[in-house]
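Every protein chain but one is kept in place in this view of the complex.
Chain lettering (A, B and C) follows the sequence in which the chains are written, and residue indices restart at 1 in each chain.
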Amino acid sequence: MIKVAINGYGTIGKRVADAVAAQPDMEVIGVSKTSVSAEAFIAGKRGYPLYITDLSKREAFEKAGIAVAGDVEEMIKKADIIVDATPGGVGAKNKPIYELYQKKAIYQGGEDHEVAGTSFNAHANYKEAIDKQFVRVVSCNTTGLVRVINALDQAFGVRKVRAVMVRRGGDPNDIKRGPIDAIVLNPQTIPSHHGPDVQTVLPQINIVTMAMIVPTTFMHMHTIHAELDKETNRDEVLKIFREHSRIGLVTKATKITSNAELREYTQDLGRPRTDLWENGVFEDSVSVLDGKEFFCFQAIHQEADVIPENIDAIRAMMGTVKDPAESIRMTNDALGFVAI
Amino acid sequence: MIKVAINGYGTIGKRVADAVAAQPDMEVIGVSKTSVSAEAFIAGKRGYPLYITDLSKREAFEKAGIAVAGDVEEMIKKADIIVDATPGGVGAKNKPIYELYQKKAIYQGGEDHEVAGTSFNAHANYKEAIDKQFVRVVSCNTTGLVRVINALDQAFGVRKVRAVMVRRGGDPNDIKRGPIDAIVLNPQTIPSHHGPDVQTVLPQINIVTMAMIVPTTFMHMHTIHAELDKETNRDEVLKIFREHSRIGLVTKATKITSNAELREYTQDLGRPRTDLWENGVFEDSVSVLDGKEFFCFQAIHQEADVIPENIDAIRAMMGTVKDPAESIRMTNDALGFVAI
Amino acid sequence: MIKVAINGYGTIGKRVADAVAAQPDMEVIGVSKTSVSAEAFIAGKRGYPLYITDLSKREAFEKAGIAVAGDVEEMIKKADIIVDATPGGVGAKNKPIYELYQKKAIYQGGEDHEVAGTSFNAHANYKEAIDKQFVRVVSCNTTGLVRVINALDQAFGVRKVRAVMVRRGGDPNDIKRGPIDAIVLNPQTIPSHHGPDVQTVLPQINIVTMAMIVPTTFMHMHTIHAELDKETNRDEVLKIFREHSRIGLVTKATKITSNAELREYTQDLGRPRTDLWENGVFEDSVSVLDGKEFFCFQAIHQEADVIPENIDAIRAMMGTVKDPAESIRMTNDALGFVAI
Partner (left out) sequence: MIKVAINGYGTIGKRVADAVAAQPDMEVIGVSKTSVSAEAFIAGKRGYPLYITDLSKREAFEKAGIAVAGDVEEMIKKADIIVDATPGGVGAKNKPIYELYQKKAIYQGGEDHEVAGTSFNAHANYKEAIDKQFVRVVSCNTTGLVRVINALDQAFGVRKVRAVMVRRGGDPNDIKRGPIDAIVLNPQTIPSHHGPDVQTVLPQINIVTMAMIVPTTFMHMHTIHAELDKETNRDEVLKIFREHSRIGLVTKATKITSNAELREYTQDLGRPRTDLWENGVFEDSVSVLDGKEFFCFQAIHQEADVIPENIDAIRAMMGTVKDPAESIRMTNDALGFVAI
């Protein structure tokens, strides 16, 4: 059993914890919080040992009825590998302690590529992560792009990608962040950081991305436009997407035309936390013009798509499973997840 | 086993179906849809026989891979009782067919009180519904008001209630309805219909309500201001709320101050469809001024709070359980639900 | 003086009326409303004779203190030309009456190209409209696209355009339309109607557009990606935009990165109704990659950009000014408008 600690039990961390707990070859040895909150109660209900960043707050936790197992340092010592899901930038500051105890650690997309040196996507470059001490799972947007671009590149060769990211303003439980009634260019310069970020995993891809932020909370929406090397057609592309275990096709028959209806669907399906772990490619949007120009819309659930990638990264880094396909299958099976 | 049909498998209907299926003394004998959609696939996955309003569309359903059990009339004939969860106003049009087959039927809050003649809330007037042919479960907002007002009235006597409803603009999956950036008075005249609607269940209550609509999708927010007959204090009121099986207290320790964070919490709790079946009264807001003036904020999950009430109404109307407390306990137990 | 009637005094109509009134060679002989509303009072305050669709409502108007000049038919008879700004689809139904009285009429983008036979943009094809009886000013989105594409095409030749429209859900005063928290593909198929609509003005352009709707009220946001025939660079493109009287550049020094801040700016500038009549191209976004690939972001104020185009269309159709540049200059001068 791989002993996994989750440092930062927030939006990403709480999902990683549940996904780890579901795997046959891993266990959650602890999760961490900075202060008393709803999520701390949830950790308790799930039975995850709770470690805190500042032991002087132990009393506050205990007064609220939440047991404290110790501080983060203790948690780190007990783990084989730490999934660092602290807010962007904090992960980098945690690196010395992981080095001190010679522990492996996984960073999230909020950290720079350089913090880990290896950026990861299970379908694209699993093998690069094997036995590494530090790996970074690329961000939600980049993960969503990489899955589709890599699949197209494997099948047809990708000459160039021009993509537009229409990003959610804040996560559903984030009551501080806006915008309320605005479309914000983020950044207004071209390209946005997503293109270069894709290249940390797929360095050969010619890609330019543009990004904006809109007043929604659930799922980003991408338009992907790619020029392919080999001629193909819509049916061939759909076939490749259908066979990809982390690309889902939102079919026409569902009448779903938005991220909101797609969320309702994953909710009705009983997915934990309504999670869409796969890319939500709108089947009707998949188009191939003149044999070589590919277009589609896809919805990317920012809170969820990186979760299975974190699990695969654990196996790669621990070196317990060398075959990407095998790890991906194990992860998906344990989550009971078949792409929609 | 009480044979229940759900006519109108939408936001309310799909939740009622799952709640019925969870009860030991009831079964879902069918649900109905008008056209192919994501929800029709869900009915299939749940194993509910699907009936359709217009048999000429059978082919469209079958082409999409959805089995059709027959038309709505057939479904009605097979049922002991129908939960009508069609859109507001359609229920009234369905009354003749329920009468024709001498079936019992439950209406939702979108129908006028007069359609059923009896308006229902399990804690307040269960016994009025016993053996009735037609009963209407009052709307989400009214259910939320009745629970608190009735509890206060039982304990202290309620002299008058002045409440403000800040309503969600549309349900989470509703992509048509706004507003986008507006606070809409609905209506601008005083009182809104909620006051009189409370009186269909609690005729003795002096109540004036005011209502607006804001650009949110998940849960209404109420301010309740009441003058009490008997003197009391905050602790006594909290005690009564804590003991009420459908009033939940959002505690200070959770740091939750909004409907969005409350939703995250019910989602983390693993509630099906993130449902908050109980009133979400904010503990810190519960105030008693000068012994007789009560104030609080409460969040009301529009899609969920009426669901257990529908289940209790079924038992009352079928006459199988005469004691309200017994039915409420059975319903909550079967849903595995303890108020937060 | 050209006698202009505005049929449909709503979002577009009230702006056209004020723009007509500001011109030296035109006058507003009447505007029309269907029912008493805030806008009817505004027509009164502006001194525009108000005609109504249904004379049986005259009393309702007069009771509210609004003078009625007659019915729409009378208004049409008095006009040289009618700007039809009724809701999409109603314009087509009005065509017979314009034909009956042999009047010229301008349609808006909510009508099909075929209703008028000629689609119009002042910079692109003014001369096609000269002396025509019916002309359609293309929609806000199409107007915004045509201005930029035509300018690039004149200067460098445009090989192809791939553009994404992120559209506002409803106008600022529209309290019915959503979405509230969703990104809606509209349509999910590719292309959206905007590409073909551009071709009604610029038939030679190879263009594919994709469109979504987001919960904002003020200005659409476009990403434009174009491949050019001739090599160029960023400075040359900016020069062309700067010289274009209906393309404005949102400079870096303003720190504006969103439609909301851009609106604040036009509001601070004292523009009537906060109108951005020109395209709001974000200067910092204007990019040329490898000499031939153009990218930019632009904000399009849906309520305003078509207004000066309507004015130019009037002159072209009346045949009073044959030179597009002369009419454009007259229009802009009379509005006191210099692109930001």
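A few points about this structure:
As a working rule, contacts are C-beta pairs under 8 Å (C-beta built on N, C-alpha and C of every residue); 3 or more make two chains touch, one makes a residue touch a chain.
Keep in mind the model is a prediction, meaning the values are calculated, not measured.
The chain omitted from view is touched by exactly one of C:N94, C:T143, C:S245 or C:S258, namely C:S258.
The chain that is not drawn here is touched, among residues B:A260, B:V306 or B:A339, by B:A260. Among C:I42, C:L55, C:I130 or C:A155, only C:I42 touches the chain left out of the display.
Shown as candidates are B:E111, B:D181 or B:D268; the residue that touches the absent chain is B:D181.
Of the options A:I180, A:A325 or A:V338, the residue whose C-beta touches the omitted chain is A:I180. Those residues of subunit C that touch the chain absent from the view are 14, 36-39, 41-42, 45, 64, 172-175, 180-181, 217, 253-258, 260-261, 263-265, 267-270, 272-274.
Residues of subunit A in touch with the missing chain: 169-170, 172, 174-182, 184, 215-217.
Summarising the interface, subunit B meets the missing chain with residues 162, 164, 166, 179, 181-190, 208, 210, 212, 214-219, 221, 223, 225, 257-261, 282, 284-285, 287, 289, 293, 295-297, 299.
In this section, only the chains that are shown with their structure count from here on.
Summed over C-beta pairs in contact, the chain pair with the top total is A-C. In this structure subunit A contacts its sequence twin subunit C using mostly the same residue numbers, the overlap exceeding half.
Rounded to whole angstrom, the centroid-to-centroid distance between subunit B and subunit C, based on C-alpha atoms, equals 46 Å.
Taking each chain's centre as the average of its CA atoms, subunit A and subunit B sit 36 Å apart. If you average the Cα atoms of subunit A and of subunit C, the two centres end up 42 Å apart. Across the assembly, subunit B contributes residues 172, 174-175, 180-181, 217 that each touch 2 or more other chains.
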